[in-house]
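Dumping the structure here so I can ask a few things about it.
Removed from the display is one protein chain of the complex; every other protein chain stays in position.
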Amino acid sequence: MATRETTPGAILPPPRMTTGKVGWIRNNLFSSPSNGATTIIVAALTLYLLWLFVDWAFGTADWSVIPTLGGTLVLGQYNSDSVCPSNDCFWRPQASLLIAMTYFGILWAVAATTLVRGVALTTAFVAAAMALLPLPFDEMGMDVRLLLVANIPAVFLGRWLGRNTPVGSTRNLIIIAFVGFITVYFLLRGIEGVPGLYPVPSRFWGGLMLNILLAAGGITASLPIGIMLALGRRSNLPVVKMLCIGFIEFFRGVPLITLLFMSQTLVPLAFPRDFPLDEVTRAGIVITMFSAAYMAENIRGGLQALHRGQTEAARALGLPPWNTTTFITLPQALRNVVPAIVGQYISLYKDTTLVFIIGMLDILHMGSSFIGSNREFLPHSRELFLFIALVFWVFNYGMSYVSRRVERNLGVGER
Amino acid sequence: MTNGDASDNGVEDIIIARDVHKWFGSFHALRGVSTTVKRAEKVVILGPSGSGKSTFIRTINRLEEHQRGEIIVDGITLSNDVRNIDAIRREVGMVFQQFNLFPHLTVKDNITLAPMKVRHIPRAEAEDTAMGLLERVGIPEQAEKYPAELSGGQQQRVAIARALAMQPRIMLFDEPTSALDPEMIKDVLDVMTELAQSGMTMLIVTHEVGFAREVADRVIMFDEGMIAEEAPPNEFFINPKSDRAKLFLSQILH
Partner (left out) sequence: MADQPRGILTYQGIPVWRHAVLIQWALQIISAIAVVTLVVWFFSNVAFAINDRDIPFGWNFFGRSYGTPVPEHALPFNDSTDSYAYALLVAAVNTIILAVAGVILAIIVGTLIGIARLSPNWLLSRLSLVYVEFFRNVPLLVQLLFIFYFILVLPPITETYNLFDVLYINNAGIAMPQPTLSSGIAPGLGWVAAAGAGVFLGYTVYKLRNRREIVTGAVSYPLLTGIGTAVGIAAVAWVAIWAMAGDTPLGLSIPAPDDRFGRIEDGLRVRSGAIVMLVGLVMYTAAFIAEIVRAGIQSVSRGQTEAALAVGLKPVGVLRNVTFPQALRVIIPPLISQCLNLTKNSSLAPAVGFADLTNVGITMTQTAPAINIFLVIMLAYLAMSLAWSAVGNFYNWRTRIVGT
């Protein structure tokens, strides 16, 4: 009784209205009257806001505030006349960056994951791209630019080292990281009497460099501390467990800013007056501890989500508890919480801006003190802070983008 | 209580499908399916996975939208008219492979939710009906439990009771026993057999050949989005006409 309009069984292309550009627009923008109305209203609103923004950004806005600040946004007063009289200290942070890049290269060769490769290459190329900034040469000399470009060879040098020399073993990586941090510390702080290493006290470390230094220290140290806290909290030793719970809940329960204040008022009292624990290090330790407490909770979540069978199988095979943890449960748990760990790294990097409130010379301090002392730039503070926002956004969005790619590759999100 | 002949629109052909087409993106999933189901008829749909059999029964209550052709259920044409879609969904009950019980509601609340919200039936009456249905599917003692506390077979029987509570004229079964342990399958098939004997119109996607032989009035075999063969069960299982059906039967009957 059915009237056949088509040959039964023929493979036909879908109706024109459901595929292709037209079909896509119909399905996603005008699938129903209410959907169509939404599209029109939202589009109108978006275009209006976009127009307002473009009109401001290319019309009234004056972006000259950013080149005027120039290097001080990046290094703070590190290379200024009062801190480094001969103005030749700029190469030291740059050399530190090269060391970090070489290390990233080694990691890339060893870990061979999208995450590490993405981080290594992106950082190197972004740093190198800075060399092309259209600043006059008396503000950003050829030497500075060349050192920036050198980041690309540095990353590949590291990769070569990682592949062809034994630096890539876990033990060597830890040793190199340790040596690297100490080298960078003395490179930045300088050594009295050594030519070219004019001492720069840590309170003059500033600008984006300070944010990155605090973040780098925190990122390196908060993961192992977080793992220990997480394991401690799951331990069956009541004393250890209580201590870890107390630590985690205390650091998660109070705002970071109050901890930072305590690090500047209470903590120094516990040490002798001449103890070499400067403000920057203290702030770094507090930020790391704060982040480690959150990290511990993320990792604990990963451990809890693991099936009991994993531990039981490992124990049944005769693996001692410590090996069960390091080779069976922890790797799986960490892999499952990669997105949470990266999220915590992003938080940590964002939190480094809080040192501004306790008077350190980070990028926000450089920006707002400049506006404060040059009132003619006050109307253009929006441009400056939008720029600073973008600096953080690029880094953080990049990290979360790469971590989502990793998540997809590992199939973590499919469970 | 849920007999199809209790009241009707006087239509003998309760489901009419004419040249139904469905695409997923550019994949042609249903390629011109035409068939008619009579009132109180039991139709078993067989076919290899990916042949479009589930997609077809899901178009009948608009869980999937067909893009060409015509579907008429109990005299109501399935179109973009929301009123028609609502009306058809009230007429058609459905049982899923994965049960899809609502985990946050008790068994009884799972069954009474739709009658109370959609048909505005008083609670006492809805609960009476629910208890009656639970007795009919053999698990009245589980009424106050939550789905997660039940075995798979019990969950599926609750799902059947939930669908029956709306007093549908047609029941669709989408592989109702595929997710069950072997010893639970029989309980569910027993309920379905009893339902078939009560005169319900049923469309059943299943791999249970024994059940098909016993209950079905007609077997439809799907392949590659088309109806490959359509015949009474005895004819189909003993003397299939198409090569495709012969191959398929040799695979499932061992």
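Lettered A and B in written order, each chain numbered from 1.
The rule we apply is simple: a residue touches a chain if its C-beta (ideal position, glycine included) is under 8 Å from a C-beta of that chain, and two chains touch if they have at least 3 such contacts.
These figures come from a predicted structure and were not determined experimentally.
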Left-out chain, listing which of the shown chains it touches: A, B
Hidden partner chain, touching residue among B:A17, B:I71 or B:A114: B:A114
Listed residues A:L243, A:L306, A:L319 or A:L334, member touching the removed chain: A:L243
Interface with the unshown chain - residue positions in subunit B: 61-63, 86, 89-90, 92-94, 96, 98, 100-104, 113-114, 116-126, 145-149, 159, 162-163, 165-166
In subunit A, positions touching the absent partner: 28-29, 31, 35, 38-39, 42-43, 46, 236-240, 243, 250, 252-258, 261-262, 265-266, 269-271, 273, 346, 349-351, 353-354, 356-357, 364, 367-368, 371, 378-379, 381-382, 385-386, 388-389, 392-393, 396-397, 400
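The rule we apply is simple: only the chains that are shown with their structure count from here on.
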Separation of mean Cα positions, subunit B and subunit A [Å, integer]: 53
Subunit B-touching residues of subunit A, taken from the complex the two chains share: 1-15, 18-19
Subunit B to subunit A touching residues, read off their complex: 17-19, 21, 23, 25-26, 28, 31-32, 34, 36, 67-69, 224-227
